[in-house]
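Structure, as structure tokens:
Heads up, one of the protein chains got dropped from this complex, but the rest are sitting where they should.
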């Protein structure tokens, strides 16, 4: 069994990693750190894990992370950039579920995250953890930057169209709807049940950190400038993200778009292009690592609409991280991830 | 007291009309018809009305609707076009909350609603019941076509920009999110709690009946062709619609857009342009007739984003109908509609 | 217009008082204090109030509360007992929505609330603000202790049976289900949408502060010892409390229980005894001050079951406070409270 450590395991990505790895045949979580909960049993904080683990949260300094084959950072932004390098230098492989190593342009990163980067050299070496694009690089990577949740749903929705001349790359709109677990397990007023229940609200309409992250990938793949308007919305549910992406056409599609999508993702274990006229719903991926999507051309007009759904805590966070781990450790890419979605 | 009748009062718009009119100082509901519930007390079906009404549902043929000053049709599409003309010809004024008289182009109407129109002459005479545009015509109208819910949120969001040369009218995107009450009170599988709870789904991505309705109004006001992509989403809540509208710029705005909006709606009792950097939430209008909106220009780029929220059963249906009734009957436009939203 | 002050207006009872008083014909809120939000417009914190108030939160020390006819304390437990006496001594009338003056036995109070009482003399003078029991005393009271939310639903459900010999007063069970707004607008983990959504949980099963409060009233009215087991549950909604109370019979009821209830509450403006075989739902009282209830005797066995519902923020807090205010100020008892519930 490969040894796995989790830094900052009290949040939702931490418990979700535990859930997925409990099903994994080749790895074992040997350490889970938390400043606030050190000494407490993990399954006391998360009763859903009762019977599946005997782990106790340990102080960050006291866990033997250096003895792990791979360490997940399930920490807030700004922690991994400080703490991961020490492990990386000892040869430990690291997957950061936060944003520290996602953006290659450090100026852009600093502007959006409001701090100086503490380990810029590692930014350069980090591989962006979207297996559908960078599978081979991930296999050999020492440091993987796990993509954001809105980002994953949106990027996968439009990848097959990038670089095609009949798509207007300058006026792409992505409108996402996400559940409250995306805001994490931190005491806050605006994500209280009494605030977020029975209501929808737009947020960060003037600009959100995930915009430059999506744009970075699309620009690289399309090899041209990308104009992207991205507006997220909070909807009253716990899990799930739906991204509806609007792409103007600047000519007739060179081929059947449905078939283009099906071919593009034919070999992908975790992308499901649904049949024509489908409407994905987030519950169809609740708890599993699939991104389901459907392509429409409303009223045969000059706009393509792609709707994609993921579970923000799985393909949008912990599941994609496990997928990356599988690639890095030479396990079957789907190990631990073959769960059927919980529906209804 | 003016006498009011409601045809088809068992649905959500029916009970909502009753709720609002219970607060109204100048009108009285004297008849509420229902084929299925005739003979049953209205407050037996809707216990929320206990203590506010003694009405009993009557058979459509037996109610004295001709004796009413005004009759609301809260019926499914296709009923008012058959039953309203008899009342109209007797001089009764009518507000149809369904779609029968909304579209002026009968071919378009037939295509979207799948039937021949039964009273095309009245289509021509009907006034579209958006008071912000047609207040004077509504005052004198005998027949008012109450707008759709997605339509109201979306149309109000973009009206101030229509006809301006620096707005691209050909690539407008409207992405709406609505609660389950919009689907009405009919036994159905897809809007069961167990189907629609804890999930988001796109629907009608290939084309929805509200698209031509929005387009009709915008084309008229802008006096140019409108290209509109409209995609609705069902989110797990009971009431509320949020519409996020994306309008590409084709030049620098000729004036401050925030001020433009504030000026445009300065005199409107039921439109609230929120301050810069606001993010409307549907709960802020729960139960009242306000449409709140905020305008953004993300990252100072070439796209305007307007987010508007309404209560789909109030400003999106019964409340707007009462507003129209007030205009038609010469009451204060806000009578019965001055409720504060229920938040949280 | 009578002048009203609200101390601690940033919580849900504060905004709810504002909502209800906006409809009130005889009073005006002239001051709303908040340490944390002083200087901020009230409608900036609560956009639902936009258009209904120009108030700005003021520093507690700076508001002219002494000039008010009546002041509501919408503060956490332990504040009113310190700050209300100064106002009371100047002749201002006070309604405390927290628990400071609810329990007459100071030892019991201290045990449950974990502090010494700061103004025990005023405890004695305080009138318990349940109008259905203490209407006359409330009229003349200077200080009213507004009942708790679970307490109101449960107490009203069983009042008609108290003191009857065929009811076992020693084995009463009350099982309540409440929405998340009952926990207030404070940053906390356990009431996050992601924690409380899509889940039910029991809390305080070993004992909850509302137990002695219910017991105090029932003991007084029944004039005998009360054995009460009270267990609250958190359910995934924003507003509403349902209390199911189980009362064993120790003999055949001396009269028809349905008629007993109807007679007991016949004159009450805010208690609705529903017809036989009814099942109250919380949405039937959403946003209004009614307590609806139904009485059952399952399988004609030796147990009475009463199910009662209230809106925890209205009849369970701000609405009942306004009802008390109306009595104290000589207004119509229903002034500002005649709203129809928002259903669906």
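Chains: A, B and C, in written order; residue numbering restarts at 1 for each.
Note that a contact is a pair of C-beta atoms (placed from the backbone, for glycine too) under 8 Å apart; a residue touches a chain by one contact, two chains touch by 3 or more.
None of these values were measured; they are calculated from a predicted model.
Asker: Touched by the hidden chain, which of the shown chains?
Answerer: By the stated touch criterion, the chain not on view contacts A, B, C.
Asker: Out of C:202, C:220, C:256 or C:334, which residue would touch the omitted chain in the full complex?
Answerer: C:202
Asker: Which residue, A:274, A:291, A:317 or A:331, contacts the hidden chain when the whole complex is considered?
Answerer: Final answer for the missing-chain contact: A:274.
Asker: Just name the one of C:131, C:147 or C:240 that touches the chain not displayed here.
Answerer: That would be C:240, which touches the missing chain.
Asker: Out of B:205, B:238, B:257 or B:340, which is the one that touches the chain we can't see?
Answerer: Of these options, the touching residue for the absent chain is B:238.
Asker: For the chain that's not shown, point to the residue among C:42, C:194 or C:314 touching it.
Answerer: In the complete complex, the chain left out is touched by residue C:194.
Asker: Mind pulling the chain B residues that touch the left-out chain?
Answerer: 12, 179-181, 183, 185-189, 191-198, 236-238
Asker: Mind pulling the chain A residues that touch the left-out chain?
Answerer: So the residues of chain A touching the unseen chain are 12, 15, 18-19, 22-23, 46-52, 181, 185, 197-198, 238-239, 272, 274, 278, 280-281, 283-287, 290, 292, 313, 338-344.
Asker: Considering the entire assembly, which residues of chain C contact the chain that has been omitted?
Answerer: 171, 173, 175, 177, 179, 194-195, 197-203, 205-207, 211, 227, 229-231, 233, 235-240, 242, 244, 246, 248, 277, 279-283, 286, 294, 296-299, 301-303, 305, 307, 309, 344
Just so it is clear, only the chains that are shown with their structure count from here on.
Asker: Comparing chain centres built from Cα atoms against the global Cα centre, which chain wins on proximity?
Answerer: B
Asker: Using the average of all C-alpha atoms in each chain as its centre, how far is it in Å between chain A and chain C?
Answerer: One centre to the other, that is 45 Å.
Asker: Roughly how far is chain A from chain B, going centre to centre by Cα mean, in whole Å?
Answerer: Here the centre of chain B sits 38 Å away from the centre of chain A.
Asker: How big is the gap, in whole Å, between where the Cα atoms of chain B centre and where those of chain C centre?
Answerer: 36
Asker: Send over the residues of chain C in touch with two or more other chains.
Answerer: 12, 181, 185, 197-198, 238
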